[in-house]
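Note sheet for the following structure.
Note that one protein chain is taken out, while the other chains of the complex remain in position.
Entry: subunit A
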Amino acid sequence: MSNAVSALNGKVAAGEVTIREAGLRGMITLRADLSDSKVKSICTSLTGAAFPSSGQANCDDAKGLCWMSPDEVLILVPYDTVADALEQIAKALKNKHHLAENVSDARALITVEGTFAREVIAKLAPVDLHPDAFQPGDFRRSHIGQVAAAFWMRDQDTIAVICFRSVAEYAFDLLATSAKAGRVGFFA
């Protein structure tokens, strides 16, 4: 079997805010009726995370659930357990209308860690990132610079960004440039 490598193979741009490509992540996109109890229970049993409400993400380091749209949820699991997770979904939702697809190799996950991580994103996305409006647990799909991206806060100093693999280098450089340019102080 070929040796799977993530988009930027764990590239790091260290600084006051550090940008880090998170390496291989298992990601499953699931489209289904999100109000269905079977859909909710398979999501939570795969990840151990509570099912997110609209605009929320419940993630720890390796596993989690992100609310993508009224009929779509992104399931994060360890990379090597995706095939098994897909099997479990297929079994649990056998008679339900749904679509589950492994998108691990189509996406990249980049983390932004540091005291002004919030501002690094705020400079790039048309999203209100003021502490009053965006807090850990909040999840937002939008774009950074010229490319589509989704992001959520893990804690006050850490933001995780998901983008397409094909634009991972652009997204990484964009975030690194924004971090290097320094703090704005607008949210201070």
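Definition applied: contacts are C-beta pairs under 8 Å (C-beta built on N, C-alpha and C of every residue); 3 or more make two chains touch, one makes a residue touch a chain; residues count from 1.
Assume contacts and distances are computed from a predicted model.
J.: For the chain omitted from this view, which of "Adenylyl-sulfate kinase", "Electron transfer flavoprotein subunit alpha/FixB family protein", "ABC transporter ATP-binding protein" or "Sarcosine oxidase subunit delta" is its UniProt protein name?
T.: "Sarcosine oxidase subunit delta"
J.: Which of A:63, A:98, A:118 or A:141 touches the chain that is not shown?
T.: Only one listed residue reaches the unshown chain, and that is A:141.
J.: Taking the entire complex into account, which one of A:68, A:120 or A:179 touches the absent chain?
T.: Final answer for the missing-chain contact: A:68.
J.: Could you tell me which of A:84, A:128 or A:155 touches the chain that is not displayed?
T.: The one listed residue touching the chain not shown is A:128.
J.: Counting contacts across the full complex, list the positions on subunit A that touch the omitted chain.
T.: Contacting residues on subunit A, toward the hidden partner: 54-55, 68-70, 72, 126-128, 140-143, 148.
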